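Heads up, one of the protein chains got dropped from this complex, but the rest are sitting where they should.
Chain naming follows the written order as A, B and C, and within any one chain the residues start at number 1.
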Amino acid sequence: MGGEKVGRADERLAGQLRIIRETYDLANDPEWEGLCTATSHLTGEKINRFTHIHQSIDDLLKKQQMTRFLCHRTGGCIMRCMGIDAMNALSVITYEMDQALGTDTNQNFLKYLRYWQDNDICANCAQTDTKGDRLKRPHEQADPDLYLRIIESRPDGIVVRGAKIDNTTAPVGDEIVALPTRFMTEKDNDYAVAFAIPADWEGVKMLVRPATQHKRKYLQAPIAEIGDAESFTIFDNVFIPRERVFLDGKGDPRQTAYGGFLALLFAHYHRHSYTGCKPAISEVLASASALVAEYNGIEKEAHVRDKISHMIGTAELVFAAGQVSAYRAERSTSGTYIPDEVLTNAGRRVAGEEIYNEYKTVADLAGGLCATMPFEEEFFSGETKELANKYLMRNPKVSSENQHRCFRGIENLIISEFSGVMQVGGLHGGGSPQMETITMMARYDLESLKNIAKYLFGIEKELPKYERPTVTPRKMLERFQKAYKA
Amino acid sequence: MGGEKVGRADERLAGQLRIIRETYDLANDPEWEGLCTATSHLTGEKINRFTHIHQSIDDLLKKQQMTRFLCHRTGGCIMRCMGIDAMNALSVITYEMDQALGTDTNQNFLKYLRYWQDNDICANCAQTDTKGDRLKRPHEQADPDLYLRIIESRPDGIVVRGAKIDNTTAPVGDEIVALPTRFMTEKDNDYAVAFAIPADWEGVKMLVRPATQHKRKYLQAPIAEIGDAESFTIFDNVFIPRERVFLDGKGDPRQTAYGGFLALLFAHYHRHSYTGCKPAISEVLASASALVAEYNGIEKEAHVRDKISHMIGTAELVFAAGQVSAYRAERSTSGTYIPDEVLTNAGRRVAGEEIYNEYKTVADLAGGLCATMPFEEEFFSGETKELANKYLMRNPKVSSENQHRCFRGIENLIISEFSGVMQVGGLHGGGSPQMETITMMARYDLESLKNIAKYLFGIEKELPKYERPTVTPRKMLERFQKAYKA
Amino acid sequence: MGGEKVGRADERLAGQLRIIRETYDLANDPEWEGLCTATSHLTGEKINRFTHIHQSIDDLLKKQQMTRFLCHRTGGCIMRCMGIDAMNALSVITYEMDQALGTDTNQNFLKYLRYWQDNDICANCAQTDTKGDRLKRPHEQADPDLYLRIIESRPDGIVVRGAKIDNTTAPVGDEIVALPTRFMTEKDNDYAVAFAIPADWEGVKMLVRPATQHKRKYLQAPIAEIGDAESFTIFDNVFIPRERVFLDGKGDPRQTAYGGFLALLFAHYHRHSYTGCKPAISEVLASASALVAEYNGIEKEAHVRDKISHMIGTAELVFAAGQVSAYRAERSTSGTYIPDEVLTNAGRRVAGEEIYNEYKTVADLAGGLCATMPFEEEFFSGETKELANKYLMRNPKVSSENQHRCFRGIENLIISEFSGVMQVGGLHGGGSPQMETITMMARYDLESLKNIAKYLFGIEKELPKYERPTVTPRKMLERFQKAYKA
Partner (left out) sequence: MGGEKVGRADERLAGQLRIIRETYDLANDPEWEGLCTATSHLTGEKINRFTHIHQSIDDLLKKQQMTRFLCHRTGGCIMRCMGIDAMNALSVITYEMDQALGTDTNQNFLKYLRYWQDNDICANCAQTDTKGDRLKRPHEQADPDLYLRIIESRPDGIVVRGAKIDNTTAPVGDEIVALPTRFMTEKDNDYAVAFAIPADWEGVKMLVRPATQHKRKYLQAPIAEIGDAESFTIFDNVFIPRERVFLDGKGDPRQTAYGGFLALLFAHYHRHSYTGCKPAISEVLASASALVAEYNGIEKEAHVRDKISHMIGTAELVFAAGQVSAYRAERSTSGTYIPDEVLTNAGRRVAGEEIYNEYKTVADLAGGLCATMPFEEEFFSGETKELANKYLMRNPKVSSENQHRCFRGIENLIISEFSGVMQVGGLHGGGSPQMETITMMARYDLESLKNIAKYLFGIEKELPKYERPTVTPRKMLERFQKAYKA
């Protein structure tokens, strides 16, 4: 960080730790038992839900609900979902692969999962490769390392080289779970790789980028204590022991094809997590909007209510999309439940499309002061103290300090470096709207949809019994397994 | 109609009858049993679902699903939901009113419901008053008849005068169920009125406005056979027998306050029905878009896929909103289930906001020809026949006739007088986006929402256990009953 | 029309003639002299501005202004611009071509123009080919006639075969000016063709599609008298005398390349005309919105004012775009002025993107009645007369008849078959938003734009003197001429 090697105690990482802490504290709080905890299907013991593999529709619903509630407490991203999303994807794909290829990866995975549950592991999922020239496939790049690749595959493990970026939580997490970023062709065997390692493993170099809030001296508040840290993680010839390897296209080229599914399925679980956090973020922004509108005395204005109601509406619809995705989930052969893809993507997309607009509404209702607010000190010391507080007064029913807290909080929420990172995260995290459109259209069967028009226009005499024209992950994998065997 | 008294056999009403017919045919088709039929809670017999009072979450889910499927077959509005939506609202309110006031309206209602179920009644719900000066309440209007009112209340019944507008289906339906359009104050007792009568009752005068498609000579198609008919219904001193009166604020001023609830609850059931039909309409338009894109050879273009995916996304989200509204439904004391209001309104609003945009997409992908298409005859007769078909050819894999059918169908779908009516219906039916925003904000508890910001900004030390800050119909009624007793 | 051969006196064409009439009447009205008339650069005589070649920036400004004013009177499209837009494009391209190739087409053009001006000619421009498979070029089509082509080129003229669609005004106009629809390659020589002929010429077969309003019996109004008529025009081996041929790629393959410029330049003039008519259409819709909001008594509501102000804003911005395009026009070598392309396209695009939204606003503020309004007769005869008028009353300051007129007018404006055609015309006429984006990006020099970021980011030391990074038609032609000579 900034040219120096720092430990996890570096104060620039404190904000992210503060967020992660909530995921431990609330799991230990009896009030949230059953929501923030789950029952392990391996051991039957109570575990943190962030280490659980979804065994039912109810698990998916609870995961979504837990995410929403925790994000209210952290004012946004809870930063621990990607690890368990990766684990759920691995639980399905390692099982399917073993079934088809006779490999025994799933056993390794389950052992590793047991370790997770026993130790309440917090992990990053390292998926996004640096990708070099985006028009070329991994093996076509000028520098072969621009996608993470296996340099060597041997009986005791593999050696990997490359880098993964946009790695939230990696700087403070216990483990890194690395997954492929896209489908691979036969020529990309070396790039079909998945594994897990401790975050401080030999050869792992993290270039860490923190984003924090201005330190407060007088007015402590949760919003001011949170922060983000992202890692540009370089794997500089890193050895991964075999029992921690979950995909090895170099050692066994038959595994390559599963890389794409793994990429996709992780993205899918992660987008479903977004149907929990995004509504919370909309609600946090709506909550700030409603509060500052009250303090500014404009809360009854028609345009104000209209704008807030649209943020609420987005939150409700995105959450509903995730809920119905859960209700329509299907059980994979491994026993893990997979939510509906079309709806999950439709929900996540709306959230991504609206996020900048929601920041705009907060700014709109707050007025310019949130961007021009004098520093905290001017309100607490010296000759300006009394004057600064005097002139801050708006709604006479609210104390000057609370008005100060409100505008200071909104400054943290929408004007800080941290908020810039959150905007981009709200757009890109889990895949940008562009990606969701592509996924939706890949899963949606347009030919079946066209039957409606063909019937109405008299091109076909009958309208076939309508089924929602979507391709489930199950069907997709089945098709793939069949094609593979043939 | 046009200055003449016409019967139901008038050919301008055939299009609407064609639509209504589907609701009977499919209920009698074993393939759709359980979806288009239900089990009467009165008799335990199989009845048309369009005559059923929702006894469970599953009933609400089925109603929504049935509506979507039927609307695929009619290319849009199924035109029979408003009647049963009114009946569901009456089932709740008459029961609540009896409980509170000791009246016996619910008995009358149940008898009337039995008649519905036995005879598979199709009814219009006449809600919208002409409203005169919209800034004035009913009793303040220059002409006291601008809202439907009770002229006389006597033991054997009431006499009403006034008019209701935008009455879809009334011209072909068996019955008219009349409900109030808004909350009433004490001075508006005469206007608190609800009842049901046969559509051809003495004193009922319908000014009927049909909207049909150009009659086809050569290419028959379902889309060309449908039509709409709306009634401007005048009640010219109409006597309603007591057993068909469900609200009488003139006879019993204590009933007045229930008028508003009835208006609201009908609107609510009706908006929930819209979460079934609107997705279907989006899908019909998306289906036509996908088909014409294929015929035009542009289906792989990025912008085309993007536009279609947004129509699909809207359909999925609105349907999901309705589904989750059903999952969150609460059982009223009468036994009837009431879906969630915030979500239902959020879903219906998106549909209304998008409708014109969806027509735009169909027009966009179809190109100008859908608006400039020569008449059918030019393709089938005389010297132009061969030439017209020759020059229509686009995608060489599709026959000229099917290309003709496609553009002719789109003409019906988006260029006709009928489509103009459907656009307005898509915007206003069940209440315009403006009304849904108002309802949402009335049901959403902003103070609870503000707690999130208060906690994050350090204004409050604790974040109260989060509950979705909405007021359910149950809670609303309870508050009202309490206030009333006090 | 409908299988019959009809003359211009057919009553279904009366609505379009009613519109065209305005362009003659107002040019003869001294009040509008200078605006609706111009001074011929050929003869120095006063002519109808619809027959004028733009000789100055002021001509472009006046053309735009005249279009806006006339469209207010016809409630939309004035239907005579495409002819003179085609003539302006021909005035430039025939001159350029003669300069480069030594042909003498411009002389023929000027003679023909003289005929126009002397006879105040109203013409259609037939540009859009039927286009068959849109992924194939003209010569690649299964049927070679799917783009209009030259069958034979001989000294006295050419013989053409094919069809043009979406031909507004052709059914009532004096002449048809035919132009190519796209750029052509060497293999498409036969398809590089432009000419003008009388609309009733031998071999020209028009399949005419009218769109009219319901005939009024009682309440006459301009909006009810207008109509559209579109032609699907088939050229069934039509001979064109040489002096009426303006492009002949078959006879002289060097001319082929000019076909694309002609297509482009016509589209450009036509889009500039749209910066005149589109603001008028937005204003017509805004005017109806404001009027019905007053009659409905909601004109002071914040959301109503917001919606109307956005329609006004669109009108103002689109008109401003056209005006600045005129101010930045450049004089071509032929003397004809050509407006700025980037701005013209940016303006036209906004209008196209907003049109469906504007219809939505009218429907929103009018309420459902505009779609469910009983027929005129019910308000004027028999037992319903008095009742119908009684219940129509809203704003007590406005007579029942005027309220009737207002809703009847809005019905014509947004619910009729005619309005469906106008919606599609508003989107596609002159090229859909998609086409304007493509044109804008072709004319805009992104490399120059990038200089700003390169300077700010320290990639380049200096920011080159900023010029608006656009390619003018002049520059484009020069490049082409140079390339051609080389």
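General observations
We take it that a residue touches a chain if its C-beta (ideal position, glycine included) is under 8 Å from a C-beta of that chain, and two chains touch if they have at least 3 such contacts.
As the structure is a computational prediction, the values presented were derived from the model and not from experiment.
Of the candidate positions A:22, A:230, A:248 or A:436, contact with the hidden chain is made by A:230. Between the chain not shown and the residues C:59, C:145, C:166 or C:283, the one that touches is C:283. In the complete assembly, the contact with the undisplayed chain comes from B:301, out of B:243, B:301 or B:445. Residues of subunit C that touch the chain left out of view are 31, 69, 72-73, 75, 219-224, 283-284, 286-288, 290-291, 294, 299, 305-306, 308-310, 312-313, 316-317, 319-321, 323-324, 327, 342-343, 346-347, 349-350, 402, 405-406, 408-410, 413, 437, 440-441, 444, 446, 449-459, 463, 465-466. Against the chain not shown here, subunit A presents residues 1-3, 128, 130-135, 142-143, 145-146, 162-163, 165-168, 205, 207-209, 211, 230-232, 234, 236, 296-298, 303, 355-357, 359-360, 363-364, 367-375, 377-378, 380-384, 387-388, 390-396, 414-417, 419-421, 423-425, 427-429, 432-434. The missing chain lies against subunit B, touching residues 301-303, 306.
In the analysis below, only the chains that are shown with their structure count from here on.
A simple rule picks the central chain: find each chain's mean C-alpha point, then take the one closest to the mean of all protein C-alpha atoms, which gives B. Once the centre of each chain is set as its mean CA position, subunit B and subunit C turn out to be 39 Å apart.
We define each chain's centre as the mean of its Cα atoms; on that basis subunit A and subunit C are separated by 49 Å. Under the contact definition stated at the top, not a single residue of subunit B touches 2 or more other chains.
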